[in-house]
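Below is one structure. I have some questions about it.
For this view, one protein chain was removed and the others were kept in their places.
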Amino acid sequence: MHNPQVKAIRLIEIFLLFSALALFVIGSFLGDTFFLRLATESLIFGGLAMSVDLLLGIVGLLSLGQALYFGFGAYLSALVLKEISPSFFLAIGVVTLSSIVLGWVASFIALRSKGVYFALITFGLAQVAAKVVYNTRSLGASDGMMGVPVLQIWTPFGFVDAGQPGAFFLITMLTIGALYAVLKYFLTTPMGSIWHAIRSNENRLAYVGYKAKGPKQVAFILAAVVAAVSGALYPMLRGFVSPELMFFSVSGNAVVTVVLGGVGTLIGPILGSVLLTSFKSIIGTWTVHHHIVIGLIFVVVVVSAPKGIAGLLAKYFGKTNSGKGGE
Amino acid sequence: MSDSEILLKAKSLSKRFGGLTAVDDVSFEVTRLGVTSIIGPNGAGKSTLFNLLSGTFMADSGLVELDGQNITRMSPEGRLSSGMARSFQITNLFFDLSVIDNLRIATQALEPRSNLFLPLRKSTVAINRANELLEEFGLLECRDQFAGALSHGQQRRLEIAVTLATRPKLLLLDEPTQGMSQGDTQDTAELIKRLGSKITVLLIEHDVDLVMDLSKMVIVMAQGKKLAEGMPSDVRANPLVQTAYFGEELA
Partner (left out) sequence: MLESLQYIYAPQIVNGLSIGVAVVLMALGLTIIFGLLDVINMSHGEFYAAGAFISVSLMAMGVSFWLCLLLVPLLLIPIGFAMERLLIQKVFHYKDRHILTLLLTFGVAMVLEDGYKIVWGANPIKPSAPISGASELLGVMFPNYRLFLMVFGALIIFSVWALIYKTQLGAIVRASAYDKDMSSSLGIPVMRVYALTFAFGVALAGLAGVLLAPIYSVFPTMGRDFILMAFSVVIVGGLGSIKGAVIAGILLTQLQSISSLFISPVWSDPLVFTVMVLVLMLKPTGLYGGMKNA
């Protein structure tokens, strides 16, 4: 990690934290529901985007099917909350453990390949899973499942009503923030260095003593957990789950937000998700056809600024640096 | 020559690619310490032989033994933990990572596996070794630069440093002076000589004069077979070797 990029990441972290807190305070004060809910949703999808970025930006694997784990987490969470007990921690706990297993199993299929093949396998896995869920009566088939109860979440400060937009926004912030912290921690470990090494030059890795398979598997499972836990928050916010959560557009949008925010930065995808969600909502008031606009923006970004917003910021910081001391 | 003197033994190694026999029944032994070199004209099979020794390819037949241990079917990372490290002809570093990161990743193998999940600063052995290498190879000033941004000479030095990270018993150097200037070549030759006094070096080189100067033992390959083996002066005088290199005219 070099200074300009670290600066860019720091800036985005501060910006997001600040605006989130500002939104919470102002929103709660004004009794707002819409913006707080929108922000919560953008954070939830931001978590999914982080899982894509872990694989793409850090390890170098493009997954076009992270929605599989996202949807899995959402459905499982809904089931736990409806059928077992409306407990936040129970749902999160069950989802975390199950997604570790799911990720572990899926890794045996997906990690047999790299590059294009990996992208296509993950794409296919999600397509198949989505189709299966879509056609499974007991999961509500195409209608999904509704009637997820509003949670009362235990905190050291007393019970928090998840129905309160501001309160749940904070809870989501904390959850996604915790996921972010976990991923950042991994990046400070030698495992994180190995991930970067895999992305940089996988062939050399064996010659410095490591098989790529193990570290890839760790990252893959971690990404599955991050996506699933993010997904678990969805029914808590919206009260329902549907097969659309596993559709390709969800995986695709996540990839767009990663590239937009800055691949490899982990916080960039969250920024990207916030921007995309806001954007969709704004454009949505004019026309239903936001996909075309998002697609166009995406194409422009890929061609002219492939490192996204974080990349542009890093470039700016790099320039001002060299302006002072010379390279 | 007693057996404990022999560090690396290759016996009847063969490798075919489709119809082409790249390495044909090659056997030799490398004794401890000093520099042993493999030379030969283009297409002689030197690189393939190296790849068989380092585990990049698996031999079709034959045996490779390191310090008495049969490593013929071992993976490259397995061979590394047994004490064999190799460098690459085309610089094969982690170009997007900094010099210090390249070294740290290479030295991480000195730490137990569990340390992979602890913060980097806990891997003190690895960090110390990385800093050691940084100094030893004169890379202190470019510590934080991306490996891809270094000069060719610096990259080649880093390449060797990475290979030495785990203090291997046997160092396989694949054309280390490839593309280097005269000055850099000389420095590298000095470096290799110094290394040879501490560990065993097996070298592939094109620069015949360099090799003759450095090595205690030279192996000559041509068309996949071992053509000659012996001390530099003997090999130089060998008519078969001269023919292989210079054709019928000079023989």
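Letters A and B name the chains as they come in the text, with residue numbers starting at 1 for each one.
Please note the rule applied: contacts are C-beta pairs under 8 Å (C-beta built on N, C-alpha and C of every residue); 3 or more make two chains touch, one makes a residue touch a chain.
In this text the structure is predicted, and so the values were computed from the model without any measurement.
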item	value
Shown chains touched by the chain that is not drawn here	A
Residue, one of A:Arg10, A:Arg112 or A:Lys319, that touches the chain absent here	A:Arg112
Sole residue of A:Gly252, A:Gly272 or A:Gly311 that reaches the chain not shown, by the stated touch rule	A:Gly252
Residue in contact with the excluded chain [from A:Ser19, A:Asn135 or A:Thr320]	A:Asn135
Residues of chain A in contact with the chain not shown	56, 62, 64, 109, 112-113, 115-117, 119-121, 123-125, 127-128, 131-132, 135, 248, 252, 255-256, 259, 289, 291-292, 294-296, 298-299, 302-303, 306
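The rule we apply is simple: only the chains that are shown with their structure count from here on.
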item	value
Inter-centroid spacing, chain B versus chain A (mean Cα positions, whole Å)	44
Chain A to chain B touching residues, read off their complex	2, 185-186, 188-191, 193-194, 196-197, 199-201, 203-204, 206-211, 215
Chain A-facing residues of chain B, complex	54-55, 75-77, 80-81, 85-86, 88, 92-98, 101, 104-106, 108-109, 111, 115-120, 123, 126, 144, 146, 162-163, 165-166
